[in-house]
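A single protein chain has been removed from this complex, and every other one stays in its place.
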């Protein structure tokens, strides 16, 4: 399923430091579950921690900004998240690199009989 | 033609103040021409001046970030423009307002026989 | 009714995350109702969501800054909104584009008998 | 003539420090002349220097943002000015203060026969 | 009474959104009363609203920074105000404009017998 | 080859707008070539354009900050690039998601004879 | 001579790094000379370097903002200086401290006959 | 006593606006007392108010950053103060100005018999 | 043990000023204990106070960003710390300086018989 557009999404969790442990843990579990659903849908692609903070950097793939907002606002932690989103455009070098990689894979599968070197 | 996604685009023109008049005028004319093409394609929807500056605010409608980048970088002034783009998501109130407006138009066309008032 | 001046208005809703649901819902309903009144008056023209946040971008059309302040401060959520407003000036390209569009529409209505091409 | 809307306008002059004296003086004289015209039209109301810089703070009175942009971009120094504009709304206290001042003036003209004190 | 120095003063009111109505109204009334006193003293000259916010822009006229601080900190809302002050210096163009205006007024009062044109 | 640490790298190209075309094109070609080498080494993993600007967002994988600096400063455009780097830490959800995906793949390969459901 | 108001003035010298040595030295000598005149007038009270930069922090004493602007703009380096000025108000603790110091000095001059210690 | 190094210290008092009056007054009295001790030690040299705010600008003289931190953190208000410190370096012009002032004082004491002019 | 990568870590402690003394002291003691463990592991290398604030600057040595996040989030104060981390790359001058120092030490141990001078 090609969702057509990638997004860089940063979150910073502002859940107050004095939130009761049970409430915090409940929110975290629900957050994790929803995030795994978004992964299964191909919407959430990759997640990192920003070291030293309660923040994340993530790659999302969505049809458009409306779809992205629906995905983000479906997270149980959303009311406490500071979120910033950045749209990403394709870079022409990716296609070039993909072609090179394909040519190299081809060369490995059929090592003999290649007259030209891939550039 | 539904291009699916709206963008708020700001530009600030950094063409040096000492650019020769002819070069500046040439660039401006080419810019205008390309902008009218983007309007004809439904990509550039609306353009404003920010008072007191060489800046603009614009509404674009594009398939995705890659399409938007192609449109913006096709402008002859692009090398001198500082551009910031902001993706816009649909607001549910728009659909509600559109339904109300349609109901009102309907009521005007068929004034009798309406029992309920649109809210 | 020509209100003469357009404004780009951003809001960010700072209603605390722990506001009781009933209070929040009541405020939202009142907000929606007032917004629809402002639309009916031609003051609120368009509303978008900024993806990933409790923010909006809107186009307003008002006589002047005093009128705009009255409209914004009449919103039930106003005490919790961080608002920034930006005045917008007409861009000369809009008139040019409107003339072109009119010429094109004219050409479509009366396809024969046009000697000149619209530029 | 009531121009209906006030603006706070800041300028910072970025004319390069190595501009030839004659060119700089010519620009300054033209700037002064155009400013006096804007004053005569009731558009430029007041001008201050920001101490220690090549900047000014000014009050303008214009119909709308388009009118303001025309006024500012008519200044000969405009290509070198960094300008920021801020729309100003009427404050209800001004009307109250004006009424008080009028009452006081009235009291001075007709000192006897006033039963109530102005508040 | 010449207080010698003008100041641009911005305030933003940070009184919490959940302040009881009576307390808020009491503070507002006291604020208004003190502001009118400062006007009567020639200290507060002009007040505007910044549209869309709980902020104001004002012109003050005070002997020096100590006098200005006394005036501002005498406002009942002061503990909740974020205030920024900016000293304003006279601009030489003001004197020039005043001379022109005086010459014009003189010409209107004594229309005949003027040999020179005001510049 | 596990390089152990991921980095988010932003670049903004400040090559002057008036650089001769030949020089610019030569730099671009050399840049592309070096970038493809870094990809082949597993150092440059992914590259995006930020729409509307001469900027990129990239994922790098490097042993440490010294290795990252060597990679970035080996780019022919480096003297004109404004670069910001952000270290990324693993997020525990990635391992969880990988385990789920593996369990799902396993279930697809051996559909019968599974007693437990993958969670 | 009581100039009535103190100012904190920061400067950052933006004279280009490639200015010919003779021009730079000439400007510096003229700057020093003018600064010593401002000291003799009681206008420039104290000057510091900000370590690691071409900046200074200074205390000025001037009648008002117009006087301060005249002093600063009379510096030969003024066209290359980025200046920020901050008005300073008297702190009531200064008077208290001065009274204490006077009492202490008095006690030292007339050590006998004092029953209470100044606090 | 030469403490060797001067510091510019800004404070902004963030004591909540709703602190009970008695607590606030107690803190203020203790703050004043400690500040006078720091003055007696030659550590706190001068204190100003920043007009319109609960802030101060001060000159401190301390051996080093550790000594400065001890002085600042000994203030009873310290837990509510936002503090920024800036180290100050001697400016060579100060020595030059001191020499000039000394020469002038000498000339006043022994007006005759001076062969050289102070420079 | 070579942990391979150095980090500059800033913290600002946002523990509320009204935290009960016992809770604050308990957190501080636990923080100190954990910090000493991180020192013993070679992870925390050096700690400074930023004068005038509840902040620290520290040098950490960690394998990668994941390891750094584990170390920082193991601090008992972590939920109240604002942390920023900055990766540090080796500077080639360090190796050069180390070689020089080694050569100097060698020369001190075996003063005779050296034909070349270390540079």
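Points to keep in mind about this one:
A, B, C, D, E, F, G, H and I are the chain letters, set down in written order, and residue numbers restart from 1 in every chain.
The rule is short, and it goes like this: contacts are C-beta pairs under 8 Å (C-beta built on N, C-alpha and C of every residue); 3 or more make two chains touch, one makes a residue touch a chain.
Keep in mind that this is a model prediction, so the values were computed, not measured.
Of the options I:4, I:70 or I:86, the residue whose C-beta touches the omitted chain is I:86. Annotation: of H:47, H:68, H:83 or H:97, H:68 touches the absent chain (contact as defined above). Checked against the full complex, the candidates H:5, H:77 or H:103 give a single residue touching the omitted chain, namely H:5. Taking the complete complex into account, residues 17, 49, 51-53 of chain G touch the chain not shown. For chain F, the residues in touch with the chain missing from this view are 9, 65-66, 68-69, 72-73, 79-80, 83-85. The chain not shown here touches chain I at positions 6, 8, 32, 35-36, 39, 46-51, 56-57, 86-91, 93-94, 96-97, 100.
Just so it is clear, only the chains that are shown with their structure count from here on.
Distance between chain H and chain I, defined via averaged C-alpha coordinates, is recorded as 33 Å. One simple way to say how far apart two chains are is to compare their mean CA positions; for chain A and chain F this gives 13 Å. Shared contact sites, meaning residues of chain A that touch two or more other chains, fall at 6, 49, 51, 65-66, 68-69, 85, 87-90.
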